[in-house]
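Note that one protein chain of the assembly has been removed; the remaining protein chains are unaltered in position.
Chain naming follows the written order as A and B, and within any one chain the residues start at number 1.
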Amino acid sequence: MTAPLVEVRDLVVRFESGGMLRGPKRVVHAVNGVSFEVFAGETLGLVGESGSGKSTIGRTILKLEQPTAGSVRFAGTDVLALEGRELRALRRRMQIVFQDPYGSLNPRMRIGDSVAEGLEIHQLVPTREIPARVAALLGEVGLDPSYARRYPHEFSGGQRQRIGIARALAVDPGFIVCDEPVSSLDVSIQAQVLNLLADLQRARGLAYLFIAHDLAVVRQLAHRIAVLYFGRIVELADATTIVSAPRHPYTRALLSAVPVADPDRQHARIRAPGEPPKPTAPPPGCPYFSRCDHPEKSPRCTSELPLLRPINGSQAACHYA
Amino acid sequence: MTAPPLLEVRDLRVAFPGERGDGSAHPVDGVSFRIAAGETLALVGESGSGKSLTALALLRLIPPPGRIEPESRILLDGQDLMTLPEEGLRAVRGQRIGIVFQDPMSSLNPVYTAGAQVREAVTAHRTLSAKDAKERAIALLAEAGIPDPAVRYDSYPHELSGGLRQRVLIAIALAGGPDLLIADEPTTALDVTVQAQILELLDRLRESHDMAVLLITHDLGVVAGRADRVAVMYAGQIVEEAETRRLFRSPGHPYTRALFRAIPKLETAERLVPIPGNVPVPGRWPDGCRFHPRCPEVLARCPRDVPPVAEAGPDHRSRCWLVADRGAG
Partner (left out) sequence: MIGSYGALVLRAWHRPSGRAGVLALAVLSLAALLLPPALPDPAAMPDVLAGALPPSSESWFGTDHLNRDIFSRVMHGGRISLAIAGLAVLLSATLGALVGVVSAWVGGWVDVILMRLVDGALAIPRLFILLLLLVVWEQIPLGALILALGTTGWFATSRLVRAEVLRLREEDFVRAARGLGAGGWRTIVRHLLPNAAGPLLVAATLAVGDVILLEAGLAFLGLGVQPPTPSWGGMVLEARPLILSAPWTALFPGGAILATVLAVNLVGEALQAALDPRSA
C-alpha cells in the first residue's frame, strides 16, 4: 500500500466576521471536519453544491487559506507548519487551476510572462532559456507558442484556461488542485479542456483534486469521488460505485437530479426539498436530515452526527445507509 | 397546422454597430420559429449563439446601440409586435409574454423586499387595493413554491438563497398571467438539486396556467425531459429544428451530433469528443456555412456556399448541405 501524496485530516475552516464595533459577530462554518487522501497519479473528485466548502478545501490545501484546525501533509511534510523559504519550495510541487478564466490571469501581463512567473520565482531555468520553455509549455497545452506576446483579453475562455494550466505546469508539480476548471466554459470547449487534463495526467503522472459541482464532469476524470455536503464528506468511493450504487441519501438525490440527455430515459427525481442549512447555524445532528428521504430516518439523526464509516466497499456518513 | 401559432417569428435580425464603425454585426441573423399555445420550445445554443438576444428581441428589449432590423416580424396571435407603439408593448410585456431572466443575483433590486417586487408586478397590470395586491403577491410566492410566503414577503433579496430568488423571479413573471413564458437559462446559476426543483416547478406552472414556454438553455439534458420541440442555434441562426425525440434519436446537423458527443455523461468515462476550434464572433462569421471550420463532416462546397434550410424528415429542418443534397438527389 503506497503512501498517499496528499493527506488531509480533520480539516476545519471557520470564517469570523464582525465583533467589536463592526456589527454582530458571525461565524461561518465552511468546512466541518474533512479527511481524505490523494495518491500519486490519481484523480480524486470532490463534488458538492454551493456552500459545501469545496473551494475552501482546495485553497486550504495550498495554504492559500488558513484553517481553524486539522492538518494537511504533502509527501509526509506538514504543509500548514511551513513558512518562508520552505513554504515557497513546497509551492513548486502543488499547484492550482482556477474556475474563472477571466479573473485568473493578470490583465496587464503578457501571457508568456504569466506562464513564466513560476520559472522566475524559483529560478528553474536560466533567464535566456525562459522563452523556449514557455513556448514548450504553451505547445503542451495546445496553444501556438507565438501567442506568448499577447494579452489575456485577446483570448477566449477556453484558451485562458489552457494558459492557466500551462502556468501551473511550469514549475513541474506533482499535484494540481483543479477548482471548477470547466464550469465557466461552453460544452464544446469543456470537452477540450477535460481531455487536455486527462492527457497531461497520463503524460506527467499528475495527481488531481478535481473540484466541481457537476457529477457528470467529475466522472470523466475521477478515479475516486468524495461527495461533500455542508462542509463534510458524506460519501467516498470509487467513481463507478458512486454512480451505480450510491449509499448516502444525498448522493442518491444528487445523481437523480442530474439531467439526462435522453428523452426516453427520464426518471422521477428524488425529492430533496429545501436547501442546505445556513453556514452560520450548523445543526447538531446530520445536516441533511431536513431533506432526507431515507425510510428509516429517526430522531437519532438529529441528535447524533453520523460519521464516515465503511459500507460495502464505500464509505458513507449515515446511520442507516 | 390548423390554429395559428401563439407566437411566430420570421427573419428576426438584431444589429449592433461594429467596433470601429466598420458596419454592423448581426448576433441574431435571420431567426424564424413558431410556438403553439401550451407548447414548450427549447432554444439551445452555446455562448455567442444569439439565444439570449433572441429572447430580449421578442419583448423588444434590445439595449441600444443595438436594434432590431425592420424586416423582422414578431407575430403574437397574428399581431405584429414590431409595429406596436410603446404603450401597446407595455401591455404585452408581463401580461401576454412573461420573462424569467438568467441571473437571480442581479435581476432582483437589492433595496426592495421580494414581496414589494412581486406586488409591483401585480399592480403594473391591474389596479388593486394595497391589501388585495399584497394578498395576490403572497399567493404568487406560494405558487412559486416558496415556503412561508407571508414571512418571505418581507425578505430582501440578499437574505434569500439562489433557489428562492429564482422562485421570486418566477412569481414576478407569472403576475400578469402571461400566455407565453420565456425562461432564459433559468437554472444555470443554481445547484443541481435546486435546478431540478425549479424545472419541475416550471412544468407544473405550465400545466396549471396553460402557458407556452420558450426555454433557453445550453444544457441538452434539461431539454430532453421537458421540451416538445427543440431549435439549435449556432452563430446567430437556427441550424436545426425538430420535435424533441426526433432530434435526440436522429440529429440532422453535424453541430448537434458533435454536441452530443462532447457532453459528459454519468454512465461512462469514455473519452469525450470535443468540437475543435472556437465559437465565431458576430461580425466575423465564416463564409459559406458558418460551422464549416469546425465541422467534422465538412464537404468541399461548405466553405463557399451558404446551405439552405432543408427538410431532414417530418417537421424536421436543418441548415446543412448534407441534408439539402440528400433531399435533392
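Annotations
Convention: contacts are C-beta pairs under 8 Å (C-beta built on N, C-alpha and C of every residue); 3 or more make two chains touch, one makes a residue touch a chain.
Computed from a predicted model, the values in this text were never measured in an experiment.
One chain is not depicted; across the entire complex it touches A.
Shown as candidates are A:125, A:171 or A:311; the residue that touches the absent chain is A:171.
Of the candidate positions A:106, A:244, A:280 or A:312, contact with the unshown chain belongs to A:106.
The chain not shown here is touched by just one of A:88, A:265, A:278 or A:309, and that residue is A:88. By the touch definition given at the top, subunit A reaches the unshown chain through residues 59, 62, 64, 87-89, 91-92, 95-96, 98-100, 103-110, 114, 117-118, 121-122, 151, 153, 164, 167, 171.
What we mean here is this: only the chains that are shown with their structure count from here on.
Note: centroid distance subunit A to subunit B, computed from Cα atoms, is 32 Å. Here subunit B touches subunit A in the complex through residues 46-47, 147, 161-164, 191-197, 200, 218-225, 244-245, 248, 258-260, 262-269, 271-276, 278-279, going by the rule given at the top.
Those residues of subunit A that touch subunit B in the shared complex are 49-50, 156, 158-159, 186-192, 194-195, 198, 213-217, 219-221, 239, 243, 253-264, 266, 269, 272-275.
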